[in-house]
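The complex is shown incomplete by one protein chain, all other protein chains being positioned as in the whole.
Order as written gives the chain letters A, B and C; numbering starts at 1 within each chain.
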Amino acid sequence: MSRIGVFICHCGENISRTVDVERVAAEVGKMPGVSFSTDYKYMCSDPGQNLLKNAIQEQKLTHIVVAACSPRMHEKTFRKAVEAAGLNPYLCEMANIREHCSWVHENKEEATVKATEIVGMMVERVKKNRVLPTITVPVTKRSLVIGGGIAGIQAALDIADCGHEVVLVEREPSIGGHMAQLSETFPTLDCSQCIMTPKMVDVANHPKIKLYTYSEIELVEGYIGNFQVTIKKKARSVDEDRCTGCGVCMTKCPQKKIPNKFDQNIGMRTAIYVPFPQAVPNTPVIDRDNCTWYKTGKCGVCQKVCGPGAVDFEQQDQLVVEPVGAIVVATGFDLYTIDEKPKGSPIKGYGEFGHGKIPDVIDGMTFERLASASGPTGGKILRPSDGKEPKQIVFIQCIGSRAREKGISYCSKVCCMYTAKHTMLYHHKVHDGQAYVFFMDARTPGKSYDEFWRRSIEEEEAVYIRGMVSRLYQKGDKIVVMGSDIAVGVQVEIEADMVVLATAIQPQKGAELLAQKLGISYDKYNFYSEAHAKLRPVECATAGIYLAGACQGPKDIPETVSQASAAAAKVMTLFSKDQLEREPIVARVKESGCVGCFACKKVCAYGAVEEKEIRDRQGNLIKTVAFVNPGVCAGCGTCQATCPSKSVELDGYTDEQVIAMIEAL
Amino acid sequence: MWPPKKGNHSGLPLPLRPHMQKQITQQNLNILLDSLIKEGIRVVAPHMNGGTPLYEPLTCSADMNTGQLPRRSAKEAFFPVCEDIMTYEKEGQKVTVTDIDPVRFPETVLVGVRPCDAAAIPVLDAVFSWDYKDEFFLERRRKTTIIGLACTTADDACFCTAVGLSPAETKGSDLFLTPLVGGGYVCETYSDKGEQLITNHKELFSDTGGAKTLPLAQPETGKIDLKKVKAWLDEHFEDPLWDGIATRCVGCGACAFVCPACHCFDIVDEGTEKAGTRRKNWDACGFWKFTHHASGHNPRDGQPKRYRNRIMHKFKYYDDKFGQTLCSGCGRCVRVCPVGIDIKAIIDTILNSEC
Amino acid sequence: MQPTKQNTFEPKIIAFVCTWCTYAGADLAGTSRMQYPSNVRVLKFPCTGRIDPVFILKAFQQGADGVLVSGCHPGDCHYIAGNFHARRRFAVFRKLLEFVGVDLNRLQFSWVSAAEGGKWVEVVTDLTEKVRSMGPMTEFKELAMEEQWSGAINTPELQEAYNSI
Partner (left out) sequence: MTQPIDTSIYAAITEAIQAEAHRILAEGEVTAIVGYAAARRKGSAQPIIITDAADSVKLIFTPACVNNLAVYLTKAKKDIPKNGKIGIVVKGCDLKALSGLMGESQLKREELYLIGVPCAGVLASTVCPDQELTGDSIAPKCTECDAHLPTGCDFVPAETLVTPELERKYAVEIARLEALTPAERWVYWKEQFAKCIKCYACRQVCPFCFCEQCLCDRNKPQMVDTTPRPAGNTAWHIVRAMHLAGRCAGCAECERVCPMDIPLNLLNRKMAKELKELYNHEAGFEVLDKGPLNMFTEKDDQSFIK
């Protein structure tokens, strides 16, 4: 028989003004199972909590109901107090008679009746509460970082500097990501590579960082603290251990005219290559699609010239399994490619603005490569068509972004700033040139950002035209750009030598496939979703997985770096304990009743439900049942409502508890 | 108390030999029933509920429809589908329990009862009164007058003749009606209750005038040697035959629930923490839960074992205890079985089996 | 809730709500000192995904005159997709209840976020007013009193006597 103690709080006068608390205490005292019932001015105060603790010991109470404010306010307080008095904290429930009663009703009689019923309901519920032990999960103190751009690099360095091993996986042959491609960065105009490459080298030299480049995530199993990640190391055709990075192979390779993706296909590279001179690691990769050896079986020059004998044409893809406890996803972004529509893309409106048809219409990233000192033109702004210096240049913003009709409704956030930067870089390099910018709005929130934008107009003489471009066509060696200046209300026509499009930031191609492997959610654009937009902006809803950088949504570098450090901090918080403790509100399967229809597995958004074989002593399979991994279960209870035989039950919200409450009414 | 003495334990008066023979027209029978209804007596008779024939209380004699064998047997007049036996109420630490008083059961006249249904009722008296006297059953028996009705039609599921009964069997009836050519019935009394009914409504009955009775039904099945069946069952608790005949049983309770003689029940409490009712309702040995122990062990762990119990109980155990067979050949179980299990065919198989 | 005055019917409303949104929204209504009828009793769940249709049935059987189920707006689920599963489940269940003859005016579904204290007040007030004007939900209450004829213990006169009380 339960001995329930009920404590009715006055909350000063907040409750007692409209609820006759003495009467509630008296009424509740008569309820079956209640052996102690009292009221007190402030239950949450120290004397109030002591009253509770003493009563538990003196009255030998087995279950507690505190009728006071919302459990969202003080449930933790009272459960702690109950625990201190030697009871399991989950044998304490709160009845909300403040927010849901005294504050929303004026009639004292009605409020008193309602409060009594609310308490009665919780009395019936608490009778069915069970002792729930806190769940502990061991933590593997190694972390996986997916993506070797600035976000991944920052997160990896922070975690590694804290003394925890990091596995950094990058899809491309080198780390560096998009930031390595940039020329200068706003708003300080410092050289991107100058600030980026030291960090890349730090990664390469860090004893706690294990780097996998030219590698992809194949499979993710397990749960917070205990992931098993299978990584596919794509065949490089060059033995990383033997290669010294001397580069002779690249100078001797006969295939020299392969467009280099790193240079936005303006510059050329060889078939055996590193994407850029400062690549980390400095080990080349053979591009098998363009290599003469792989195409014809002849050549093999690189192998012949390689002193250490590192070139290995027979190399195969390798699968490596790494156990980790936390995962940081930092896969970055891709640019809206308006010239060719990627297969299956829902985005409308490709092929506008002559991109892909008119050679001198380029995107912002190509401009970065032109402006970069290490780029294909050595930092000179030259037209791709004839190598001439453009004297009139037009920048068009919001290409793709904020175009609901095309399927991208969001603002790409960085384009206003980098276009302003482009006008400056242009002005610095082509002193007699004129830059025009077509823009809808200038969005420049950020430290020193607006000043930077104003400088491009006031000091660097860029002409900003508020309005969109309606038509653009080639005329001789000029590009005619027609648009309207809505601020002045006139049509504008510019004969430009070059046009630069500020294309939208999109998630990486195949972002959704990685999300499915990780079991994390993503929005309709395939940007990864955080657990809470405000309060948990770096955590995924799936425990143990964190987000950094533009894979979550458009971000500039400072924001990306902050989030990466934040994600690293979250990982370190997780690693600060040997065992992970979590609230025991998780689903459990009653195996005797389970028939293995796996409806629970089908509705579980967390992949917490596994299949478990039950065998007799001889090892014969009796049946396959569901098993809920308590480390993964988030405690929503959708499985229980779905289970036809109610063989899975959410602790803390069992059918018995719910039915008891309904029956109490 | 073990073994139970064979014979009458119920304290109910034993049936008499036909004592009084009268005749009644259909019209007068209706008048009789209507006046009983008016007197506040519950008149239960075969009635069409939608398309389903059931024994149900009448509000008017015209609602009686004896054309088809009711889907459920007449046993429920004494052994309801579900009945309250007590209620409880909790206040604070105090629990108040109130028993249902059988005195409140209504006086009932059960009319148009088929011979196979009526004959099963005295068989049930034995089990409800040998050690524990089930006042719920017995009070309803005391308060009910049974008017039997001879059968003029039968189908190929009927086998009353096989178990020693017949379409004219009067066992269990207080008053027995045999339809006459051209309407009306011959009425024979078999108990004081039956006689009382005629005496109280003398004006509606007339003396028999030698009118011809309608030809009665002739079920096509021959007689079963029940002794031989029992003898086989005595020796064959374990037999491969059980697996053969009952593998297809799906474990529902349809056969038991429509049976006039099956009488297992379950007792459940329904209600909330604060108040509720203890109820008794039909149970069936075909359910897996029937013998499922709290420990999780189930001595009848397969459908063949459960079905064996059904046959054993009907043709052996009840005979061992009370010297009677728990089957009156109504054929209801044969008609309702979802998977065509045919008790008659099973008895035939037993009789034809080698040993 | 018992009728407070003779001949005034006060409906009993049971609300099944998600703790992350509607429960918090109701808390907000409280902290904002908004006023609404006292007829509603709130049962807290981790997610609408946990709410079994049987609970709704049970609530009606236990004498609820109206039932409210309220959770997070689509896309806002704390558990990724619990409310989407609930949406399908209840879209189907309400059709079933309607088919067996339950007046769906007594069963309300809503999305109320933690910020929508005002909407909570509106939803609860509207449902209470609507159900009050409809009168008590007699169907399940009457059903609970009914017996199979064979188990009934009151004779027709008794029944009449009961009816006349």
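As a convention for this text, contacts are C-beta pairs under 8 Å (C-beta built on N, C-alpha and C of every residue); 3 or more make two chains touch, one makes a residue touch a chain.
Keep in mind that this is a model prediction, so the values were computed, not measured.
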item	value
Among shown chains, those touching the left-out chain	A, B, C
Residue touching the undisplayed chain, where the options are C:K12, C:K44, C:R89 or C:R132	C:R89
Selected from A:K261, A:K295 or A:K602 as touching the chain missing from the view	A:K602
Sole residue of B:D156, B:E235 or B:D320 that reaches the chain not shown, by the stated touch rule	B:D156
Sites on subunit A contacted by the missing partner chain, in the whole complex	592-599, 602-603, 623-624, 642, 644-647, 655-656, 659-660
Subunit B residues touching the omitted chain (full complex)	49-52, 54, 71-72, 81-82, 155-157, 247-248, 250-254, 256-258, 268, 270, 279, 281-282, 284, 287, 289, 302-303, 334, 336, 338-342, 344-345, 348
Absent chain, residues of subunit C that touch it	53-54, 57-58, 61, 74-75, 81, 84-85, 87-104, 108-111, 123, 139-140, 143-144, 146-148, 151
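Following the convention adopted for this analysis, only the chains that are shown with their structure count from here on.
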item	value
Arrangement of touching chains [line / ring / star / complete / other]	complete
Central chain (distance from its CA mean to the mean of all protein CA atoms)	C
B-C compared against A-B, more contacting pairs	B-C
Between subunit A and subunit C, centroid-to-centroid distance (C-alpha), Å	39
For subunit B paired with subunit C, centre-to-centre distance based on mean C-alpha positions, whole Å	43
Centroid distance [mean C-alpha coordinates] between subunit B and subunit A, Å	71
For subunit B, residues that touch 2 or more chains besides their own	272
For subunit C, residues contacting two or more additional chains	62
In the complex, subunit C residues that touch subunit A	1-2, 4, 12, 14, 19, 23-24, 26-31, 33-36, 38, 41-47, 49-53, 55, 58-59, 62-64, 78-82, 85-86, 89, 121
Residues of subunit A that touch subunit B when the two form their complex	29-34, 124, 127, 592, 660, 663-664
Footprint of subunit B on subunit C - complex, ascending	62, 147-158
